[in-house]
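Below is one structure. I have some questions about it.
The complex appears here minus one protein chain, its other protein chains still in place.
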Amino acid sequence: MPIRETFWNIPHWAEIAQYVLGFLTIIIFGYGVIRRIRRWRQGQPERRTDNIGTRIWSLFVQGVGQKKTLQDWYPGIMHFTIFWGMIALLIGTILATIDWDVAHLFFNVQFLTGWVYVLYELILDIFGVLLLVGIGMAIYRRYITKPDRLAKMPDEGLKRDDAYILIMLVLIAITGFLVEGLRIAVAQPDWAPWSPVGNAIAAGFVSLGDPSNSTLHFGLWIMHMLVAFVALASISFTKLFHMISAPANIYFRSLEPAGKLRSPIDDEESGVKQWQDFTWKQLLDFESCTRCGRCQDVCPAHASGFSLSPRDIMIKLDVHMWDSNNGHSLHGDVISAEELWACTSCYACVEICPVFNDQLLSIIDMRRHLVLEGEIDTQLQDALANLGRYGNSFGKSDRMRAKWTKSLKTKLKDARKEKVEYLWFTGDYASYHASMTDKSLLMAQIFRNIDLDFGILYEAERNSGNDVRRVGEEGLFEMLAEKNVEALSKSSFQTIVTTDPHSYNSIKNEYSENGNNHYSILHYTQLFDQLISSGELNLPNKLGYKVTYHDPCYLGRYNDEYDAPRRILNSVGCELIEMTRNRENTFCCGAGGGRIWMEDPPEVTERPAEQRVKEAASLPDVSTLVVACPKDYVMFQDAVKTAGLEDELEVKDIIELIAESMGPLKIEE
Amino acid sequence: MNIVVLAKLVPDLVEELEINDSGTGLDMTWLRLIINELDDHAIEQAILLKEKSPAHVTIMAPDIEGVDDILFTAAAKGADRMIKILGDFEEGMTNHALSRVYANILPDLNPDLILTGVQAHEDLDGSVGPLLAAFLKMPYIGYVAGVSIENGNILATKEYPGGLNAEMSATLPVVLGIQAAETPPRYVAVSKVRQAMKSSEIEEIEASELDASGSTLVERMYTPKVGEGATILEGDLEEVADNLIEIFKEMGVL
Partner (left out) sequence: MSTDVFVVIEHLRGKVNDISYVMLAAAREISDATGGEVLAVLLGSDVENLGSDLAANRIIYMDSPELSDFTSEGYQQAIAAIIQERNPRLVLFGHTSIGMDVASLLSVNLEIPLVSSCLTISSADGTLKYTSQLYGGKIMAEGSLSEPSTLITMVPGGYNPEDGQSSTAAEIIAVDPPQFEGLRISVKEYIEPEAGDVDISTESLLISVGRGIQSEDNIEIAEELAEAMGGVVSASRPVVDQGWLPTSRLVGKSGYQVKPKVYLALGISGAPEHTESITGSETIIAINTDPAAPIFNIAKYGVVEDIFDLVPVLTEKIEEM
């Protein structure tokens, strides 16, 4: 009768030793975990115990289901097989322990018998193979293919850690199979074929005969035990710890909207000066990072040659938080100002991280400190001074904000004085930038042609502060938001509509009326989408262009609006050819996070906008790049020139296509 | 070391400047005021000196719209004491009048060093720095682009045309007209200014009667005709470029 003969061929003393060592392992493991937790507690407090149901579900989908990890197929499958392989073997060991040390010991009965046992052996063999396949895939990738994001690390010692894990897994898997094979070679049970791998290995050893096989078995058993215990004990001291930190990180992640940046922790809004100024959750981020490097691969700054890598930020901060006796200071020694300023706040790194790190938040927290110290370059300084003084980054008078409307014979409604249905929050670029004011006029004329009841705030409108906040100037953001909210509260309107995704993001997620309700706000693509579906907007001309569309970071990734613009493109009769990097994988134009207010350092080889227009131009038969953000328009227009693509690619705002599709507009007399 | 910086607010050139109805001055209704850029440099220079060796920095400015903001910003940068001068400044005031007001107040503050911007856009009757120096009978060095202290003496770098500089030494107390601080005025985060507003106070001192003698009355103020002189070349980029090339050839540089 099939039964699990635990400790077959194992002398009693070894059995005892195993339990003793096991116990020791648990102590060391426990100590390691406690040590880590104590370090995290040196960080600032933060509440993450709300919404338990959602959190647990997340854990299930992402931790067990590995949903995000699988988005990148090769490493996804590689990890999935290793993960499930080890889980299965772990469950197998637990079952075996219960079977022997509880059922058998106390109740003199075993459940790993008969067909249950046989099935158990078969499943474990299969998962063992899966494990080896996964490990094989990992070894091949890390040491043969050597992708950039694994080949380069900020610290060579980390590579030894990476190697250690693969070595340990290999040893565990192989010794495990060998032990099984040798046992079968000696014991030769009838149900051996149900352990196909073990059986195959046994065949190889049978010729050696007993007692050699028994000795080998015992020896390998000891090796397997030692390797396993060392691996377990070392979990908290190596990359293996991600098995604990990553699920914790998933559980404790922020459930706030992506577009709502967490405020500075302290009243002085001083940001992070030393690592203990991070919250415990941010410290957990650093610990959870498995150095996979996916964030580095999607980072537009990194792709352009900036010294920033979101992965390296996580790694370096983790090393630093354990290493802080050596007198290195966080700012300057560990993280350079250049790295911090390189970020465009595009959120690609946060979006793609399989362990749900928020690299961006930590970058911004460190920027907050630099701003407070005044350590910012002159161009940024000028932009911030202009924003503070004139409410726009151009340094033009706030009284000129509505100058773009001067050419209209009938003035636009002043939302400060008259009730309107839609309050149009135009934004800096659409109001002041020479390339955008004609599009604003176009939008105004379109609104008028469809009798939309709308008005603007004229001089009372200020920059929404979205990017000011992401630069780390929290005080200035508050000042701008206060002024905007004041203007909004004096006005009477149903919904805000805005040209600018950055303004959309901040007003939607970060502004509140009296501290409670959020404003009802639409991006203009959402408004037009609604107007098209309701029939209020007719688009008689089907344009028939083959176009591609760039998802703005702050409309798409941050606020999940991918479809409204696409429906519009469909309604105007254009054929949309997607770029490889579309929707949540859109590649940032490089303007966000205040970067449009900063100079590019010399190491930048090809700016993000240039890379993107080349991506667009490479699509066959596509000669139009459609955008829905004023900054995208300006960045791509410029990039088309500097990349020499004027004859191949034209940049168009979606409003231009709408206008074309509408046919001749009634321009007022 | 006791440093006093004198700052004033001047019309912000970002706005269109308009002449008032009587044609003798600026139309004040739409005027927006900003700190005189060179006074901002003077404040920065004072803070830089304080960072190098112990000093007490006082900022003084006449009470006109916007003065609180510039004083609190200076406090956020590190100034110790802020004083605003109350008086009838609505019609604007000449530098002679302002310097006399300062000359009455400053001796009580016992300054070792007085810094102010070497000039301002609106100056029509000299500048505050040297006028004040004469009233106080202190030496004056203008166009200073770098200051250090050495054994109770000031070392100032004075700028001359052609990139020539002179290292001048003077015994304290001294008045300096600042052209540029050693490093450009630093950025101060809004939250720091807001904190300064909560934690510090601006003192007020009454000004004596304004005496403008030494300055001259403006009889007429006007905007010069714009573009009066330049022939504007029209056309698209190609046409304009061709036109320019013709001009270059005519001038013999091409």
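Chains: A and B, in written order; residue numbering restarts at 1 for each.
Note that in this section a contact is a pair of C-beta atoms (placed from the backbone, for glycine too) under 8 Å apart; a residue touches a chain by one contact, two chains touch by 3 or more.
Quantities reported herein were computed from a predicted structural model and do not represent experimental measurements.
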Contact set of the excluded chain (shown chains only): A, B
Absent-chain interface as seen on subunit B, which is shown: 11, 13, 17, 19, 26, 95-96, 99, 118-119, 121-127, 129-131, 133-135, 139-143, 155, 157-171, 174, 177, 179-180, 184, 213-233, 237-238, 240-242, 244-245, 247-248, 251-254
Residues in subunit A touching the chain absent from view: 378-379, 434, 599-600
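Quick note on the criterion: only the chains that are shown with their structure count from here on.
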Inter-centroid spacing, subunit B versus subunit A (mean Cα positions, whole Å): 49
Subunit B to subunit A touching residues, read off their complex: 14-15, 30, 32, 34, 184, 186-195
Subunit B-touching residues of subunit A, taken from the complex the two chains share: 268-269, 371-372, 374, 376, 378, 381, 384-385, 388-390, 395-397, 399, 473-476, 478-479
